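One structure, as structure tokens, below. Some questions next.
The complex appears here without one of its protein chains, the remainder shown in place.
Right after this comes chain A.
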Amino acid sequence: MFLPIGDAGRAELVERRIAEAIMGGHLRAGDRLPSEADLAHTMGVAPVTVREALLGLRSRGLVVTRRGRNGGSFVSAEADPLVFAREALVASSRFAIRDLGVHYAALTMAGTRLAARRAALSEVAAIRIRLAKLDTAVGQKPGASELSAWRQTMDDLQLELVALSQSARLTRDQMRLQAEFSPLLRLIDVDAGTRSRHRELFGSVLDAVEAGDEDAAGAATERLVGDAIDALDALRLQADDF
């Protein structure tokens, strides 16, 4: 246990971080990655570690490298967050999905309960305004980029609400868990009924936070996360039918 950790394993960490950004849709097909030097600098590792990570990403088909004047590393044209999410869902056991849901619900409930005690009305109102804008932003037949923007806004509003707990630790954990959970949510976002239900449920979380009602805020959050998990679990069950 007292052996030096060194740079071994760091390349895998860098690779995982970038792979997660691609699979989660934060880096999209065709996006240019920062230069090796910039990546090394911002991620606090040696350039050789970044090079090794990029090698791994290339061999997995997530990244392509082009030479020449406009060269560099780019997210592969085939990278589709929905395909990655479906693969991740099928590769997970139902137990793991339910357990992720339990974890996410527990954390988010703690955050929104505390927000109900500590949020200012103006702060809740600001979230509500952005939620209202989201209503009109999604049409009847949204394309991939509209759906992606919808998910990003929902994630952002949820994070903002948890941040109103005034707890830095809860907010950091929410960000980490959201990065894991959010790619899967894209699979159920395609259903218009699910989207409108989730918008409504999130609205009732806001109502409870605004009223300063901790118990109602916790209960509404549990309904929102529970609904998402049920939908994901149903998708997972269907996947076994093929």
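Please note the rule applied: a residue touches a chain if its C-beta (ideal position, glycine included) is under 8 Å from a C-beta of that chain, and two chains touch if they have at least 3 such contacts; residues count from 1.
Assume contacts and distances are computed from a predicted model.
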From the names "Electron transfer flavoprotein alpha subunit apoprotein", "Cell wall synthesis protein Wag31", "PTS mannose transporter subunit IID" or "Cache domain-containing protein", which one matches the UniProt record for the unseen chain?
-> "Cache domain-containing protein"
Write down which of A:R51, A:R98 or A:R118 is the residue touching the left-out chain.
-> A:R118
Among A:E78, A:D99 or A:D156, which residue is in contact with the omitted chain in the full complex?
-> A:D156
Touching the absent chain when the full complex is considered, from A:A21, A:L100, A:A144 or A:L177 = A:A21
What residues on chain A make contact with the chain left out of this view?
-> 21, 25-28, 31, 34, 38, 41-42, 44, 117-120, 122-123, 126, 148, 152-153, 155-156, 159, 163, 165-168, 171-172, 175, 178, 212
